[in-house]
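Every protein chain of the complex appears in place save one, which is left out.
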Amino acid sequence: MVLVINQVITGLMLGIMYALIASGFSLLFGVLNVVQFAHADVCFLGAFVSMAVMTFLSKIEFFPTWLVIFFTIIFAVIITGIIGTIIEKICVKPFRKSPGLIILLSTVAVGFIIREGIKIFYPSGASPKFFPLSFPQWAFSMGGVTIRFSNIMIIIIAGIIYFLLSLFINKTKIGLQIRATSQNVEAAQVLGIDLDKIFMITFFLASTIGAVAGILNGMYYNIVKFDMGLMGGIIGFSAAVMGGLGNIYGAIIGGLILGIVESFTMAFVPGGSPYKEIFAFIVVVLFLLFKPSGILGKKVIEKV
Amino acid sequence: MLKINGITTRYGTVEILRDVSLNINEGEIVALLGANGAGKTTTLNTIIGLVKPIHGNIYLEDMRIDKMKTSKIIKAGISMVMENRGIFPDLNILENLRIGALYEKDEKSINKTLKEIYDLFPILKERENQLAGTLSGGEQGMLSIGRGMMSKPKIMLLDEPSLGLAPMLVDGVFEAIKRINNEGTTILLVEQNAVKALKIASRGYVLQKGQIVIEGPVKELKENEVIKKAYLTI
Amino acid sequence: MKSIFKNKIYLVLVFSLILAFVLCQTNLVWADAKKVVKIGFIDPLTGPTAAIGIGAKNSAELAVQQANASGEFTYEIQLVAEDDASDPATGVAAALKLCSDSDVVAVISHFNSPVALATVHTFHRFGVAQIMPSSIHPDVTRGNDYKEVSRICADNIAEHNFGVDLVVDKLGYKKWSSIYDTSSYGDNCNNNFKKILEERGGVLLSEDGISVGTKDFRPILNKIKELKPEAIYFGGLTTEAALCKRQMHELGMDDIVFFGVTGLDSETFNEIAGPTAEGTIIVGKLALGEDSDFVKAYKAAGFSEPYEATGPYAYDAIGIILEALKKVGPDRKAIVDYIADPDFEYHGVIGLTKLDEDGQSVTGGLTLKVSRNGKWVPWSE
Partner (left out) sequence: MDNPDTRSNYSQRLYKKIGYFLIIIVTEVIIFYMFINFLSLKGIDYKLFLFVLPIIAFFVLQRYQKIINFVKESHSQCNSFSIIFMILLLIFIPFLFKDNPYLLHICIMCGLYLITALGLNIQLGSTGMVNFAFAAFFGVGAYTSALLAVNFHFSFWLGILAAIIISALFGLLIGSLTLKSTGFYYALVTMAFQIIFHLLVNNLRFTGGSGGISNIPFPTIGKYSFSSSLNIFGINLPYQANYYYLVLAIALFSLYLAKRLYNSRTGLVWNAIREDEIAAKCQGISVNKGKLEASAIGAIFGGMAGAIYAHYISFISPESFTFHFSVVLICIVILGGLDNILGVAIGAVLLTVIPEKIRFFAEARMLFYGIIIIAVLIFKPQGLVPERIRKYNFLNFKKDSI
């Protein structure tokens, strides 16, 4: 039983990381109807950006440590958001009128560029990097179940992120426009919604959430590597699709399911750990077999 | 008020509109008639900038608008009610309406317009918090007309507001259009239902294969043999 | 008109790019005047294990620079570095490219064993000497009878024999759990470790394979904790190992010994695992002091990346070829024969290199290391 609870906790952590990445995929798909394949790379780029910002800020002597950490996170998130909008400008906007697959291709290429770019331009970027930020190592144990400060913090931060996101989407004027655009692009345009602006904001938003995911990932696992976006992208995308593309709550559920499946496979299937991704993907395939448009996905409206 | 001078648009290599000129004066209801595929919707899309003309120009009052972005044109005071309603199914009615007043900053004036719309279509008031996707076709039509009023446009473009409605509802819709016009909004009405359209319009144009073939006051149009044959026989 | 204008801008861009590269390359193009002898080099310069490849490339570069500066050669020696991207097909293409260039007299190649297994046939067919500084799969040298192929590092079996001597026989840890990655390397490690451990009377309580890129080891560690082993063996590379060690500390498993072989031998391990690395025992490739000539020279040359564990081996591999060039001249066949000679010996940075009839090094410069204060130090207790 203790083992099960411990596994649930680790699975939950993994799941939250996946969910944060998946939410970005879902948000972008919902509004733009494109899959931004480099999204997970943007997430981990966020972690690298925060490392760079931190090295820069810690050179300023009169800054106390907590201020450095605070500004690091703020700047890193904003810079990553801006990088997201640049990607939109260069690699998505010009192809909006081309077949949807072209955007898929161009974002795949962006993924190449980000990964290799980090490797070449970040100082010794090819080797795995120790992530300088981390949570305090406090923990308390209850009958073998260990709950760490980092676990609680991650849940709280993810909660805050989702709360702010839903506030933004549901209560602000821009949020209203984003929702409207995701439901009917044509009508949105006719009503005078500036699509360029909405797309840019959406990319900014998704990339900032991605950056938070990347930074949390770094803080929890203490490591970032330039090619983490590859697997992260596949799993994040899977979570988003399993939950129903375009639905952020679906993405959360999908992410959590995948995280828990992985952690349980590693622990309870004899010799199962090399197969943990297989189990995760079998779950994905099964879900899609019985619910072809995802858990919370709307049934594709069949117009004849 | 709205002046369209000799616009030509192209889709690929096919010309959709050829040298179309319209002139709409303040306070008028102008009907734009024509068969399916004559280019009526394209005309409206060109006015609000979704389609860019390759020749000609469009003026709203003294502002040249044919090179502007759609969002700027809407902001300048045009609103359009789309042919397929274009409602947002997962937003509730209030949100659907509010999104019409995108560029209105003044909360009071928004509420005032809302009240006017609810007066016009009381059913919308009743269902304020219902998701728009659950409305019936007629209600959706009202919603989309109401949404078009939200920005308090100088001119409103209506694309086939009677399409797909039960005959009983059609009269209500035209009644509402008339009332909107009476309150000072200029209206360009695109219709296939020529009988009804000519009843409330003051002037009319007939589009055929992308060209204006007949234009004039409603009285003249009603007497025109071609129109009688093609559009008025029911 | 607008689109034509746009095209022009792109053309100008493309042109300026091309021009920039031409300018970058010119010094290479015009340096051809002197006679050139090329030494090939293939390692992963892109992809997941690029760090190691780049470290090795820099070291090889250093050896070549030193040879050119020494003035002992009447011709200029050039290092031609190719990328295999850890992919066998790319590796074969790179090998073919080098073998087709008649100026290339010998090749240093491959960190990844699958790539090495794929290319040995190519080198054999062209009769080009191939010296491997870092691949680990026994079959690379033992699975064929090509005399062109030789390896100067110890293979996996030798490493494990060497390490198990200490941790099982001397220190007396008998109850083990094994975690390994499912790459060819990790798989081999686990098999060899298991075999040797059982020969020496140890017990393996559990084996868990993980895929490369796994970040969360807590599920496995939670499970292992309940089995209460005395020591954990890790067959894999630094990234995963360091994370695993970190998470062992988090779960309060500091009293369990952590042991691995050369895959862990990189300072990156200590950097990522931080203070939790303390006490980790590994079979290291070679402990070069800060004051050794190679390390000094590497620092002086100003490479931005660390030389990694494979650096000194690559340096020595080039050393062997240079030695052969001095003795028998720039001729492919003569170099192969020189290295395949049973009496061949070479004293380099990694110590004495002697090859058996398979072309496998019997010495290979292994050292036991332990992590102390964030550094690998040679085992001395």
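Order as written gives the chain letters A, B and C; numbering starts at 1 within each chain.
Note that a residue touches a chain if its C-beta (ideal position, glycine included) is under 8 Å from a C-beta of that chain, and two chains touch if they have at least 3 such contacts.
Since the structure is predicted, the reported quantities are computational estimates derived from the model, not experimental observations.
Chemist: Could you tell me which shown chains are touched by the chain that is not displayed?
Modeler: Result: the unshown chain touches A, C.
Chemist: Of C:Gln78, C:Ser211 or C:Ser292, which one is in contact with the hidden chain?
Modeler: Here the residue in touch with the unshown chain is C:Ser211.
Chemist: Among the options A:Leu57, A:Ile155 or A:Leu288, which residue touches the chain absent from this view?
Modeler: A:Leu288
Chemist: Looking at A:Val2, A:Ile60, A:Ile120 or A:Val269, which makes contact with the chain not pictured?
Modeler: For the chain that is not drawn, the touching residue is A:Ile120.
Chemist: Among A:Ile9, A:Val35 or A:Ile201, which residue is in touch with the absent chain?
Modeler: Looking across A:Ile9, A:Val35 or A:Ile201, the contact with the absent chain belongs to A:Val35.
Chemist: One chain is left out of this view; which of C:Lys38, C:His110 or C:His137 touches it in the full complex?
Modeler: Looking across C:Lys38, C:His110 or C:His137, the contact with the absent chain belongs to C:His137.
Chemist: Can you work out which residue in A:Ala52, A:Val108 or A:Ile174 touches the chain that's missing from view?
Modeler: Reading the full complex, the residue touching the unseen chain is A:Val108.
Chemist: Which residue numbers on subunit C touch the omitted chain?
Modeler: Within subunit C, the residues that touch the unshown chain are 4, 7, 10-11, 14, 18, 21-22, 24-25, 28-29, 45-46, 50, 54, 81-83, 86-89, 92-94, 96-97, 99-100, 112-114, 117-118, 121, 125, 137, 139, 143, 182-184, 187-188, 209, 211.
Chemist: In the complete complex, the non-displayed chain touches which residues of subunit A?
Modeler: 29, 35, 90-91, 94-95, 97-99, 101-102, 104-106, 108-113, 115-117, 119-120, 126, 230, 234, 237-238, 241-242, 245, 274-275, 277-278, 281-282, 284-285, 288-289, 292-294, 300, 302-304
By our rule, only the chains that are shown with their structure count from here on.
Chemist: Centroid from C-alpha atoms only, then distance subunit B to subunit C, rounded to Å. What do you get?
Modeler: Centre separation, subunit B to subunit C: 72 Å.
Chemist: Which residues of subunit A touch subunit C once you look at their complex with the stated criterion?
Modeler: Per the stated touch rule, the residues are 3, 6-7, 10-11, 13-14, 116, 119, 123-124, 126-130, 137, 139, 146, 148, 217, 221-223, 225, 227-228, 231, 262-264, 266-267, 271, 273-274, 276-277.
Chemist: Mind listing the subunit B positions that touch subunit A in their complex?
Modeler: Touch residues, subunit B against subunit A: 48, 50, 69-71, 73-75, 79-80, 82, 86-91, 95, 98-100, 102-103, 147, 151.
Chemist: In the complex formed with subunit B, which residues of subunit A make contact?
Modeler: 173, 176-177, 179-180, 183-184, 186-195, 197
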